[in-house]
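With one protein chain held back, the other chains of the complex are shown just where they sit.
Let's look at chain A:
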Amino acid sequence: MHPALAVIFLTLFSGGGFGIMALTAIINDFQIDGGLNPLQTMVAVILSLVFVSIGMLSSTAHLANPKNAWRAFTRWRTSWLAREGVFAVLYYPFALAYLVWVFFTAGTQDAVGLILVNLAGLIGLITIFCQGMIYAVLRTIRQWNTALVPANFYVMGLAIGATILAAERMIMGAPALTLVGIALGLLVAAAVMKGIYYFWIGRPNGPTIRTATGFNRSTVRILEQGHTFGTFLTEEFGHTLPSAKARSIKFMMYIFAFIIPVAALVIGFLTGQLFFAWLAIVSVVFGIGVERWLFFVEAQHVINLYHGRQQC
């Protein structure tokens, strides 16, 4: 697949933004590490809103005809993309209402505040699910057609959110022991989940050039693709990654997405150096951005079988 930056940013930033909101709800529900004070809550909610908005705005850059984008909310009965749009928009009033409520009443943990933040967090989590299902329903791309995709989107979004919240607490000089623990747990879970995913997609098991052409009992080779230069199909679906290069990028991805954030959070917490808190945020966003790039570039659409690939 063509790794379009617009879609990478959409899933990366909106996933992280919804993760921040869901964890803000949990932290304030159970007053973890004393809960977030009004200022910390507002910073968290604003970060969540900014992240989600970056994601939503960049997704419209992916559209070739954005003047019809408003129609994308209409087919929520069948299309996961429409459902994602509906829930992403539904998130805004609750998140904004919580922000306003906390600003005027400082009520981070009163009944109204908790109802608003929990609804915003829940809608965010539903949106992440819809986002994962956009890819998981496609039978044409076996690397995506697995329940591990929404599961990965969840745990990655929550890991980004937890890392940012833990770092925020450290930067703002509040107790952060449990938050750092949550972030470490989610980062490790995300790393393991991604490992399961890579194991799962590692072996080809999809359609072959034989079933694609119907000549099931003989070897089939492409002689001519039938076009002189590229087509929409080769531009959109023709991207591949040599496996040696993929391995080295995955190694780098693991370092930036999981190892550096874990180490930075621990060192930052123990030493009180704020640099490490910032490092954790930048590293986890960059690393999971690389993960998302790999997610797209490794996806092999079955149309490639008609352009000569033996198996997808």
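Everything that follows uses one rule, which is that a residue touches a chain if its C-beta (ideal position, glycine included) is under 8 Å from a C-beta of that chain, and two chains touch if they have at least 3 such contacts; residues count from 1.
Everything that follows uses one rule, which is that contacts and distances are computed from a predicted model.
One chain of the complex is hidden; its UniProt record names it "Ferredoxin", one of "Anti-sigma regulatory factor", "Periplasmic dipeptide transport protein", "Fe-S cluster assembly protein SufD" or "Ferredoxin". In the complete complex, the residue from A:151, A:189, A:222 or A:246 that touches the missing chain is A:222. Checked against the hidden chain, the listed residues A:39, A:96 or A:137 yield one contact partner: A:137.
Contact with the chain that does not appear here is found for just one residue of A:8, A:43 or A:82, A:82. In the complete complex, the residue from A:63, A:177 or A:196 that touches the missing chain is A:63.
Within the full complex, the residue among A:212, A:260 or A:290 touching the omitted chain is A:212.
On the side of chain A, the interface with the absent chain consists of residues 1, 62-69, 71-75, 78-82, 85, 134, 137-141, 207, 209, 211-215, 218-233, 236, 301-303, 306-307, using the contact rule stated above.
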